[in-house]
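Would you mind keeping the following structure in view while I ask a few things?
Heads up, one of the protein chains got dropped from this complex, but the rest are sitting where they should.
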Amino acid sequence: MFHLIIFSVFGLICIVGAVNLLVQRHPINSALSLVVVMGSLAVEYLLLGAEFVAAVQIIVYAGAVMVLFVFVIMLLNAGVEERTQGSRVALWFGVPGILVGGLLVSWVMLEQAGIQAVPVGALPGPPKTLAWLLFHEYLLPFEITSILVLIAIMGAVVLASRPESVQRSKKEA
Amino acid sequence: MTSNLHLWLIPILPLIGASINGLLGKRFTRQVVSAIALSFCGAAFAMAVWISAQLSSLTLPHVETLAQWIRVSDFRADFAFNLDQLSLVMLLVVTGVGFLIHIYSIGYMWEEGGFYRFFAYLNLFMFFMLTLVLAANYLLMFIGWEGVGLASYLLIGFWFTKDSAASAGKKAFIVNRVGDFGFLIALFLMIKNFGSLDFSKVFASVASMPGNQDLLTSIGLLLMVGAAGKSAQIPLYVWLPDAMEGPTPVSALIHAATMVTAGVYMVSRSHVIFEHSTTALTVVAIIGTLTALFAATIGVCQTDIKKVLAYSTISQLGYMFMACGVAAFSAGIFHLMTHAFFKGLLFLAAGSVIHAVGGEQDMRRMGGLRNKIPVTFWTMTAATFAIAGFPPFAGFFSKDTILFKAANSPYGSWAYWAIGVFTAFLTSFYMFRLWFLTFFGQYRGEEPHGHGEHGHGGIHESPKVMLIPLVILAFLSIVGGWIGSERFDRFLAPTLHSSVTAVEAPSGESEGRAASELVFTSISVAAALCGFLLAWQLYHRRPELPQRIAHSVQGIYTTVLNKYYVDELYAAIFVKPLIDGSTKLLWHGIDRDIIDATLDSSAESAEHVSDTVRHMQSGNIRSYAGWISVGAAALVVYMVWTGGR
Amino acid sequence: MVPLSYYLVLSGILFACGVTGFLIKRNIISIFMSIELMLNGVNLSFVAFAAQWKALSGQVFVFFVMVVAAAEAAVGLAIIIAVYRTRETLNVDQVNLLKL
Partner (left out) sequence: MTIQTFILVSIIKIVICIGVLLTAVAYTVWLERKVVGHIQNRWGPTRVGPFGLLQPLADGLKFIFKEDLLPPHVSKPLYIAAPMLALIFALTSISVIPLGDWVSIAGIHTPLQITDVNIGLLIVLGVTSLGVYGVALAGWSSNSKYSLLGGLRASAQMISYEIALGLSLVGVLVLAGSFSLHDIVEAQGGTFWGFVPRWNIFQGQFVAFFIYLMAAYAETNRVPFDLPEAETELVAGYHTEYSAMKFAMFFMAEYANMITVACLATILFLGGWKGLPYGPAWLQNLPVIWFVLKVFCFLFLYIWVRGTLPRFRYDQLMSFGWKFLLPLAIANLVITALVVAVRA
């Protein structure tokens, strides 16, 4: 019962945050809603016993990725979203399409998989066990993602740095 | 195998030179380029000499296999090199004359652009020619065969910006392809019937199955087609006169001394096949004889100094084939060797003359050069006497042997001999005509101006680097025949060991033979003398006479002057139908109306379709995402519908 | 005791919200955030399934997703900055040179 209440409360916060993300027209509000979603998702993870994942969710997602978003929004001084009519397809086909798909999936889930219930802290993921998995069974993916991150860092630096010609002209000016 | 001679080095050395010059030569100075070309070519020559010095200690034929090449079930062809008396003679001639011409070229080409290119090609030619000569099987020989064709093409078209040179190169290449086609089919027949292309195995199979006349005849004839292409025999001789568009050293090396004799070499090499087919031999003899006569008549009327020499080359090659056709292979090779000396010399001297008068090639604008370029004159004189067949010059011995054999060989006939003698007369006539027109009388051209900027205007002797090869070749042209055909025949006997001569030798009555040989010799010398006298009469004493004669026999003269309209005939029979056919049927009919039309219409329909569909490509990410989500939804619906099965 | 399907439905809703955001948002940063939302939805289902099947590898996958998301965020935001620098707009409807 207690479990269900917490689940429902934070699930609701999640959904409200997600919907708020859609509704808000200023990106910084959307970003903050997303932080809220992430925070409540962390609570859901805790409910599922994935404490380490929850902590990492906060540190990486809320603490780093979203800060980066906020930083970029501030840097580019992004204003309120314009309401341009770019794509009728997205609005008239895409949204109904995804709604239908989502509803169908939810229905199937509720119909078919509703029998099993998950207790609180169903699968404790102590950091040691996870680390063992990560550095033994999943060592290769781990190393590959580390290379991916390295490449991403370099790519981001290259992309975001001003072209040399611009820098030079700035310096001369 | 007694010892390893590293025969493969001989062809590879010039290839290295060609690679260095071809790839890097552009940055080198002319001195470096010529040093590289000369040293690698000279190394090949030195090696050939070293090998001939070791000859007594070798067991011939000496075959060395460098590497495996093709192994398909029973058939095998390796990178194998074969050394025997025949290939040794060819080796010495090719490397020796080639080396001299390399030296000569340095002087001749010094002022030309693309110096490094020229020497790269020249070394490349040496590589292929040596491969051809040393090959131990027909396939490797074919590589050399094709390769010299390529080098010849490259060198004829050396001045590729000149239209006539470029088309002459193409002509040589294409006409050679016709011959190569015959050669190739002959190779296929050999593979099919003998299962091998090694000389030794092929000849062994031939010897063991003498009954199969038709097969041997067809192989022989096809080989002869190949030889006719490479050695400019009727009906494929037309490329050689045009090939004179190349630089003169090229004409000397490739189109006189070495490459064009490849056909003779190949026929001699395949003598076993020919000896087993009388028909093939007869065809070879007839073609040789006719070519000799035919080319000689054309040569009489030519005015371009190099063209005269070109037809003379064809004619002399005809002699060689005549010799082969009467199974006197060693005589053919003997003539090949002496011809390499004097014809190489003739071309080089002609080059020197052209060089002296500043690029002029028309003999009617020469004359009286005797005193101005004495060294060239004297060497040319030696060569002229040699080709005309005056004793004791080299040409006398070889030509005389051929004529004697033409009449006396079991396969010979008086007709060959008669035509041969007449051709000898013609040869003597047009060569002395050339000699008189060039060196005697008054100078008829303008002052050369080509060298004005180099500060030595006027007619002048060539530099030493060009004269030294001339002198050496002149020496060889004089003494080259003193070996004597008998000794030469004996030397080559192990290789060209023919059943015919083997049968004949014991039965020959040496007394009577010597007597009749003397008669034959006197007749041929007399023919040469007649030619000389006639030329002297017409072109030295009474230079106005030829004009009148030409007028009186206008029709014949024009025909001969236009080379019997053979080129025009070929154009009408082969070239034009080919061009018309490929234009109208292949290009317009098939390519444009069927293939292109199909593709064009499919492209057009694709364009129409995409023209309507491209409006979906709005460039807007969100509409793309919309389509994706619709697709995803459709997938979900499908999966739910089927229950995930 | 919460049924597993609730978690999955929650994750599905989050994912659908993400997709919808992608479809209706014009601001490129918001669109990017919608993508992050989708990833989060997926992560939730990973963790839920890990609990369901008693397999910790589900949680390990979440780490990989996070790492990829972080890398993607870095590169994506750099691209956004570059786009803004050249096009002077964050509206994706105006970043549409790739058409016709």
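Letters are used for the chains, namely A, B and C, taken in the order the chains are written, and counting of residues starts over at 1 for each.
Here, a residue touches a chain if its C-beta (ideal position, glycine included) is under 8 Å from a C-beta of that chain, and two chains touch if they have at least 3 such contacts.
Being a predicted model, the structure only gives us computed values, none of them experimental.
Considering the entire complex, the omitted chain makes contact with A. Of the options A:28, A:99 or A:148, the residue whose C-beta touches the omitted chain is A:28.
Touch with the chain omitted from the figure is made, among A:16, A:70, A:110 or A:148, by A:70.
Within the whole complex, the absent chain has one touching residue among A:23, A:59 or A:158, and that is A:59. Considering the complete assembly, subunit A touches the hidden chain via residues 28, 32, 35, 51-52, 55-56, 58-59, 62-64, 67-68, 70-71, 73-75, 77, 126-128.
Quick note on the criterion: only the chains that are shown with their structure count from here on.
The chain with its Cα centroid farthest from the Cα centroid of subunit B is A.
For the pair subunit A and subunit C, the distance between mean C-alpha positions equals 5 Å. For the pair subunit B and subunit C, the distance between mean C-alpha positions equals 76 Å. Each chain gets one centre point, the mean of its Cα atoms, and the points for subunit A and subunit B are 80 Å apart.
Within subunit A, residues 86-87, 90-91, 94-95, 98, 101, 105 each touch two or more of the remaining chains. The set of subunit B residues touching two or more other chains comprises 618, 620, 622, 625-626, 629. On the side of subunit A, the complex with subunit C involves touching residues 3-4, 7, 11, 14-15, 18-19, 21-22, 27, 30-31, 34, 37-38, 41, 44-45, 47-50, 52-53, 56-57, 60-61, 64-66, 68-69, 72-73, 75-76, 78, 81-87, 90-91, 94-95, 98-99, 101-102, 105-106, 109-110, 112-119, 122-123, 125, 129-130, 133-134, 137-138, 141, 145, 148-149, 151-153, 155-160, 162. Subunit A contributes residues 86-91, 93-95, 97-98, 100-101, 104-105, 108 to its touches with subunit B in the complex.
Those residues of subunit C whose C-beta lies close enough to touch subunit B in the complex are 19, 22-24, 26, 31, 92-93, 95-100.
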